[in-house]
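Every protein chain of the complex appears in place save one, which is left out.
So, chain A:
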Amino acid sequence: MYAQMIKTAGTGVKSPEEMTEEERKFQARVDANEKIEPKDWMPDDYRATLIRQIGQHAHSEIVGQLPEGNWITRAPTLERKAILLAKVQDEAGHGLYLYCAAETLGVSRDELTEDLLSGKMKYSSIFNYPTLTWADIGAVGWLVDGAAIMNQVPLQRTSFGPYSRAMIRICKEESFHQRQGYDIMMKMARGTEAQKRMAQDAINRLWYPSLMMFGPSDKESVHSGQSMAWRIKINTNDELRQKFVDQTVPQAEYLGLTIPDENLKWNEERGHYDFSEPDWKEFFDVLKGNGPCNTDRLTARQEAWSDGKWVRDAMLAHARKKAAAKVAAE
C-alpha cells in the first residue's frame, strides 16, 4: 500500500440529514458506483483527501525507484538487468499517471513535488529501508509489489474516475513486477548456500516493513470510515494485511524460506493465518524521518530536483523561443 496514514479531511461520515443537497446527490452517485469526474461537483474534503492520497502514492512510485535503482548497475546477468530496468521504468511511469490524475483535482505536479521535498508530504515507509543484497531486489518485487497489488486491485473500483483509470493501467504492470521478484527469490532459494542465506536474510529484514505498508489498524477510525464511504478506500488496513499474509505464507513455504514470526500459524477456525503485528513504534519512527534511509532518499530527490533546475529552465526557455519564432513567422 503506497498510501499510508492518509488523514481524511472533514469530521467523519455525515448522516443524510447532516448533508447538504449537493452532498446527498454526490453520495448517492458514489453509492451507485458511478465514477466522479474532475468537472463534477465534489465536497472540498473529498478533493483534499484525494490529493493527499494520490500525491503520496505518486511520490512512493518516484522514491521507490531509488532502492531498486541501487542494484541496476550490479544486476548479475544481462537479462536481470534488463528486467529491472523495465520495472523501474514502469514505476516512474506509474508516478506520471498518478501525478496526472492528481492534476485533474487542481494541483500541479511541481506543487506536489515541492511538498515532497520539503517533507510536508510523505511516501510509503517501505522505501526507507535499504536494499543490501541482490535477494532484496527479489524480495521487493515479491513482497513490496505484492503488498501494493493488494491495495491497488480494489482501488481500480474507486469512485474518482482518473484515479480508477490510473489504477487499472498500473495493475496491469504490477503483476509482472511481483512475478519477476518471486522468480529471483526462487533462483536464490534453490541456489548455492550463499544465495539461500541472502534470500533468508532479505525476508528477515523486509517481512515486517512489508506488513507496515498497510498502516496500523484503522477499523475504529472515523476518518477511514469517511474515506470508505467515499470509496477512495475500499478495505480496512487489517483486511488487506490479513489477505497479504494469507497469500504470502504458502509462497514462502514453497521457496523453503522461513517467515521471521514464531507466532505464525494457520487458524482453522478463522480460516486465516495468525501472525504477529509489526513493531508500530518503529513504523512511527520511520514516518517521523528516522528510518534507516529517510535522509538519503529525500536528499537524493532534493539533489535531483535542484541539480536539474538549469535543465528545466533551459527547456522552458527554448520552448518559449520556439513558440515566439513561430508566431513571428505567421
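As a working rule, contacts are C-beta pairs under 8 Å (C-beta built on N, C-alpha and C of every residue); 3 or more make two chains touch, one makes a residue touch a chain; residues count from 1.
By definition in this document, contacts and distances are computed from a predicted model.
S.K.: Which choice in "ABC transporter permease", "Phenylacetate-CoA oxygenase subunit PaaI", "Iron-sulfur cluster-binding protein" or "Metapyrocatechase" gives the name that UniProt lists for the one chain left out?
M.R.: Not shown, but named in UniProt as "Phenylacetate-CoA oxygenase subunit PaaI".
S.K.: Out of A:R24, A:R47, A:K81 or A:H272, which is the one that touches the chain we can't see?
M.R.: From the options A:R24, A:R47, A:K81 or A:H272, the contact with the absent chain belongs to A:K81.
S.K.: Among A:A28, A:A92 or A:V222, single out the residue that touches the unshown chain.
M.R.: A:A92
S.K.: Which one, A:W134, A:Y163 or A:F275, makes contact with the chain that was left out?
M.R.: Checking the options A:W134, A:Y163 or A:F275, the one contacting the hidden chain is A:W134.
S.K.: Mind listing the chain A residues that contact the chain we can't see here?
M.R.: Contact residues on chain A toward the absent chain are 62, 65-66, 69, 72-82, 85-86, 88-89, 92-93, 95-96, 99, 109, 134, 184, 187-188, 191-192, 194-195, 300-301, 303-305, 307-319, 321.
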